[in-house]
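In what follows, a single structure is set out as structure tokens and then discussed.
Missing here: one protein chain of the complex. Every other protein chain is in place.
Chains: A and B, in written order; residue numbering restarts at 1 for each.
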Amino acid sequence: MWAFINKLRSPKWFYAISAKLQPFFWVAAAALILAGTVWGLAFAPADYQQGNSFRIIYVHVPAAFLAQSIFVSMAISGLVYMVWKIKVADMAATVMAPLGAAMTFVALFSGAVWGVPTWGTWWMWDARLTAMLILLFLYLGVIALRGAFTSRDSASRAASVLAMVGVINIPIIKYSVDWWYTLHQPATFTVTGRAAMPMEMWVPLLIMVLGFYSFFIALTLMRTRSEILRREGTKRWVQDLVTGQPEEKR
Amino acid sequence: MSLCLQARQLACERDDRWLFEGLDLDIRSGEIVRIEGPNGSGKTTLLKILSGQHSDYQGELFWNGVAMSDTREHFLANLLYLGHAPGIKSGLSPLENLAWYQALSGESGNEAQRLEALESVGLAGFEDVPSGQLSAGQQRRVALARLRLTPRALWVLDEPFTAIDRDGVAALERQLVAHAQAGGCVLVTTHHELTASSLLRRIALG
Partner (left out) sequence: MRASLMPLHDHKGGLMIAVKATLMRDLTLMLRRRGEMLNPLVFFALVITLFPIAISPDPELLAVIAPGLLWVAALLAALLSLDSLFRSDYDDGSLEQLLLAPQPLAALGLAKVAVHWLLTGLPLALMAPLLGIMLALPAGSYAVLALSLALGTASLSLIGAIGAALTVGLARGGVLLSLLVLPLYIPVLIFGAGAVQAAIMGDGVSAHLAILGALLAASLMLAPWAIAASLRISING
């Protein structure tokens, strides 16, 4: 455990190890998302109530899962950075924020599109959509705060604190929004009905969720690597890498 | 008990530029240490690191041989730091300002002490004037009154002579020497030329 943490201190080590890990996650993401899409769109049965429009679930639900998980990972990375001063953790948190915001937006947008056949309107103050909207604001806050500081160290630590404060609040926000929603006349059914889903429907969903997670890991690795190069640009090993040592040159 | 502030391999990077690297410092009782260097060489940053305000540095700090993170409270209880800004509330009178600083260190103190401290910096008669109406030099003097009011072994003073008149400068300089002679320690940056003395040591940055 400690050996691992100490290794993480070195961006160079992370740069090397992530190069090896990255391809696996890209392949897994491509395969899972392709399989899930084909299965979900072509082979899974239509919903008896919503017909084919329910198939948007295969984008909406994985995106919503990811939106929340990314915020949690961002907060954990922030904690790791604050406690052990591991710069790679902060670089990962930096690149996760826009990705999480994008996923939140995808979840919101797919929810809105889904609303048209379901509710006959683009927007409904549904508990899940509302919580997702608040999550988007939390992401934007973290991104804006990080951008507002001139000192990189302060920016990183401020964003870490805010992410941690946010992650403590997310369950409270979710709970209170749910409570608020049930109080104000719930609509006929929520978007992601919790009703038992037949296996032919949820297996492709599970595949899609796994695919989205692989995609997230692969993309985070990739973007963290470029963040490492950007921040460590003055370091010797990066300059060696860029100018190219003889054996790599050819 | 003599005091000792040590830095080992201190380095600070700002915006991809090293302000200083591999700095080893030993600051002991009975010294006046003057940090020198051109503008932007990191004097203020170094003082902030040495007074435990900055955490964005590499290397280690020791207070009386103990790692700073383990003895922070003891260190702070013996430190008096005066920064660029005097830390004087314009809405409060000099007396009220000093009372707050005294209370921050955990003592209630009494008004006689505070009046005496103000008198020593030449502010007799200004005790109850709102500090906002004082000149910059007078506000600086209110801050300097803390040197007498709350006795601490280690003084970290960032440009303490700013806005002080000639008599005030001489008096403050005497006070620094007296503090070092009494076994205290002064860490100072200034553009003002300090009188050479056996107590004075210089550290150049940049």
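Basically, contacts are C-beta pairs under 8 Å (C-beta built on N, C-alpha and C of every residue); 3 or more make two chains touch, one makes a residue touch a chain.
As the structure is a computational prediction, the values presented were derived from the model and not from experiment.
Participant: Over the full complex, note down every shown chain the hidden chain is touching.
Facilitator: Among the chains that are shown, those touched by the missing chain are A, B.
Participant: Which candidate, B:6, B:41, B:78 or B:120, sits in contact with the chain we can't see?
Facilitator: B:78
Participant: Which of B:42, B:86 or B:168 touches the chain that is not shown?
Facilitator: Within the whole complex, the residue contacting the unshown chain is B:86.
Participant: Specify the residue from the set B:26, B:60, B:107 or B:165 that touches the hidden chain.
Facilitator: B:107
Participant: Among A:19, A:46, A:116 or A:168, single out the residue that touches the unshown chain.
Facilitator: Selected residue, touching the omitted chain: A:168.
Participant: For subunit B, which positions touch the chain that isn't shown here?
Facilitator: Interface with the chain not displayed, on the subunit B side: 1-3, 28-30, 51-56, 64, 73-74, 76-79, 81, 83-92, 96, 99-101, 103-108, 152-153, 181-184.
Participant: Considering the whole complex, not just the chains shown, which residues of subunit A touch the missing one?
Facilitator: 82, 134, 137-138, 140-141, 144-145, 148-151, 153-154, 157-158, 161-162, 164-166, 168-169, 172-173, 175-177, 179-180, 183
Methods note: only the chains that are shown with their structure count from here on.
Participant: For subunit A versus subunit B, what separation do you get between their C-alpha means, in angstrom?
Facilitator: Here the centre of subunit B sits 48 Å away from the centre of subunit A.
Participant: Quick one: in the complex, what on subunit B touches subunit A?
Facilitator: It comes out as residues 14-16, 56.
Participant: Hey, which residues of subunit A end up touching subunit B in the complex?
Facilitator: Checking each residue of subunit A against subunit B gives 151-154, 233-234.
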